[in-house]
Structures are given as structure tokens and as C-alpha cells.
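To start, I am sharing the structure in question, which I have written as C-alpha cells.
Note that one protein chain of the assembly has been removed; the remaining protein chains are unaltered in position.
As written, the chain order gives the labels A and B, with residue 1 at the start of each chain.
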Amino acid sequence: MRVLQIIEPAHRATIEEQDDTVLWFTRAIRGAGAAADVLLAGTAVCYAVRGQSCPALRVGDWEQKHPPAIEHELGRLIESGARVSALVEDLDERGIDRRALIKGLVITTRKDLPGLLGRYDRVWKW
Amino acid sequence: MKRFLIVESRDPFEAASFAARNGLHVALAGDAEVTVFLVENAVLAARAAVAAIVLGGLRAAGVQVLADEFALQERGIAAGQLAAGVEAASLDRLVVELGRGAKAIWC
Partner (left out) sequence: MTTPSLTVLMMDAPYEQSRTTTAFRLLDAALRNGFAVHVFAYEGAVSLPSPRQRPHANALHGRTVEEEAHPTPHAWVSALMRLAEELKLPFEWVNCGLCVDERGADEAVAGVRRGSPADFWKMAGESTNTLVIATR
């Protein structure tokens, strides 16, 4: 069963979870055998920007040991064979230069969405 | 034929993405059977007074538009106030559509 994970919100609880929980979930089900790919849409296209570096959270005398490394997590997903794509219209809307994107990302357009969705058995939107 | 079942829960007047998704649903309807099931605040799109703008060309594209009767009643939208082509439905109908194996996407 082929699954497309569409991720739209970004930076939701990523600091406390030290990851994006949907990217994490995707890696987890891929580990369980799922043929799952990712489409970054809406604000989540921001995850594809190269050079993200989340500062460690400090609260009182508490300091975070492992801030989220979303770019790294996406890279691992791509390295594992997942197709990770991003909607060009959403990148452009947010003024994100295509030269500033991580390696291995597939750029897709809204026009291509029906065809893309048609290639998967399940489409789960987050 | 391919089938898509979109459960739309977002407030169309708050979520800027609502209109963009409508565009996708119209495009999907080009070669698939598409049902949009409005739930929660998304049923606000079903009022006749605004549906033409908010629901765009869904009906013209052959998209079946259903609205959760529970949510309609909760918001005081009576049957007579529904846009033409929007049908009030119970969640039993949603279950039936899920049972038909449509690609189900909750928005």
C-alpha cells in the first residue's frame, strides 16, 4: 500500500518534541514497511529550507540538549528512499528561493496534484 | 473509477487554504468521483447566501457536496437556507463513502 503524507502545518510542537511529529511518524511507519512519501505544502514547505538551525530552548536553569534538526530529519527521509516533494506555489508565496532548498527535494506544482494523489493508495493529510 | 472523499472541517472564512483546496477538488473531479463532506465550521460554506463564492465551481465540476446535519443544526442553518446542490447528510453517509474505499482525506 503506497501512502502520501501531506504535511501543511510547520513548527507545531517541534521544540518540545525535538522533531516534527509527522515526519517522525512517517519514518516510523516506513520502518514498519510502509511505502510512504511526503508532500510539503502550506507552511511546511519551510522545512525544505537549507540552513535551519533551531536554538536550544532555555527555561530558568533548564536547557534543551537536542533542539529539533528538521532539515537533517528530512535529509534522512530522502536518504531512506522516500520521495519528498514541495509545492512550488507555496514556496513562491513565502518568498523561498529555490536555490536555498535541501538536496533531493522534488518540486511539484498544484497542477500536478491530481496526478500525484492518484498514484497513492492512501493520502493522509496532517 | 477513482474516488476521493474529502472531509472538510476548516472554517472557510478563516482558512485561506479553503479556496485553494476547492481548486484541487475541481481538478480531481476531472477524472474521479469526488465527494466533499463539510463538517464543523466548514458547513458555514453551505449557506445559499455565500456558497457560490465560498464553494467556487465545485457543483459545476460535478463534485458532490454534503454537509453534516448535526453541524448545520448546531449553527442554525436550516434546510431551506442551504445552497442548491448541497445536501444535508448524517455521518452514516460518511461511513458509507469510507466503506466504498474512496481515498479519504481529512482537511
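As a working rule, contacts are C-beta pairs under 8 Å (C-beta built on N, C-alpha and C of every residue); 3 or more make two chains touch, one makes a residue touch a chain.
Everything numeric in this text was worked out from a predicted model, so none of it was measured.
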*Footprint of the hidden chain on chain B, which residues?*
7, 9, 39-41, 68, 70-71, 90-92, 94-96, 98-99, 101-102, 104, 106
_Please output the residues of chain A touching the missing chain, sorted low to high._
1, 3, 9, 12-13, 16-17, 21-22, 25, 28-29, 31-34, 122, 124-126
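In this text, only the chains that are shown with their structure count from here on.
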_Nearest whole angstrom, what separates the Cα centre of chain A from the Cα centre of chain B?_
27
_Under the definition above, what is the set of chain A residues touching chain B in their complex?_
6, 8, 42, 110-111, 113-114, 117-118, 120-125
*asked:* Which residues of chain B touch chain A once you look at their complex with the stated criterion?
replied: 2, 4, 17, 20, 23-24, 27-28, 30-32, 103, 105-107
